[in-house]
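One chain of protein is taken out of this complex; the other chains stay put.
Up next is chain A:
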Amino acid sequence: MLAARMHRLLLAATVLTAMAAPGASAAGLTVGFSQIGSESGWRAAETSVTKSEAQKRGVTLKIADAQQKQENQIKAIRSFVAQGVDAIFLAPVVATGWDAVLREAREAKIPVVLLDRDIDPSGKDLTLTAVTSDSVHEGKVAGEWLAKTVGSKPCNVVELQGTVGASVATNRKKGFEQAITGTPTIKIVRSQTGDFTRSKGKEVMESFIKAEGGGKAICAVYAHNDDMMVGAIQAMKEAGLKPGRDILTVSIDGVPDIFKAMMAGDANATVELTPNMAGPAFDAVIAYKTKGTVPPKWIQTESKLFTAADNPQAVYDSKKGLGY
């Protein structure tokens, strides 16, 4: 009993000294991360990448899973403030209602970095920076790939949208449309929502195939996420079509299964939504803490395009263990 308590005291003392050291090196940093939850494979991957990125830099990471509830996140931030961490990462479950708790963090002089999602402008001054992907840009990268690939050939595109009203779906649609406006030969002939799911993606693609003369008139499929594309690929195969050859595919997210499809020649391209939001965030915090460099208000992550030429096998192997 006593030994354990002594040990804990000693531990606390070391932590305190580490924090008190002036010009703390990256190795001594402690970061609290309030994660939304694990509602999707991508988020599970984000959590595991955050852990490995912290380890890489010798940062001590404390993760609090909010289970989709803002009050849990606010509680977590308060406890991080009480523990006196060096920085707080927040993946906000909603955009509003953060001002009060962020002000508490600011009073404690603890910088807050937003990961993957943004908050309302009123709270922006209270955060150090936000590391997010630009979903309009993602759509644009997908559209540019298609425009480059088909060249001047006429191309009828069918689009599998995300959930109606979701900002990601709206933005990915907008970006794609912007990218193909310069190429009048590319036309979106059909667009329906597949709710970001495999089974709806498959069902919607089945109807597209029937409505477009058995799929002969379709030149490419654009899906707002890879899961819908995985479903669409099945629908095309069951209809006797050859996805990836007869019909081009381009989608967004970069989940492991789309790389598997790419290896089989069923998928052509995907735009990665990187699960590594924490890497740039750690770098920003370390630079801020050690050199006092104030990062820009928004750090945009790279939306990288992957095709069969990018060794999908290697990407698949690197991703499959992340929890997607």
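The working rule: contacts are C-beta pairs under 8 Å (C-beta built on N, C-alpha and C of every residue); 3 or more make two chains touch, one makes a residue touch a chain; residues count from 1.
Keep this in mind: contacts and distances are computed from a predicted model.
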**Complete:** The chain not rendered here carries, per UniProt and among "Aminomethyltransferase", "Sugar ABC transporter permease", "Na+/H+ antiporter subunit C" or "Lactate utilization protein C", the name "Sugar ABC transporter permease"
**Asked** Of A:E138, A:D227 or A:D253, which residue touches the hidden chain?
**Response** A:D227
**Prompt:** Among the options A:A87, A:V204, A:V285 or A:L305, which residue touches the chain absent from this view?
**Reply:** A:V204
**Asked** In terms of residues, what is the contact footprint of the unshown chain on chain A?
**Response** 38-41, 43-44, 161, 164, 190-193, 195, 197-200, 202-204, 206-208, 210-211, 213, 227, 230-231, 234, 238-240, 257, 323-324
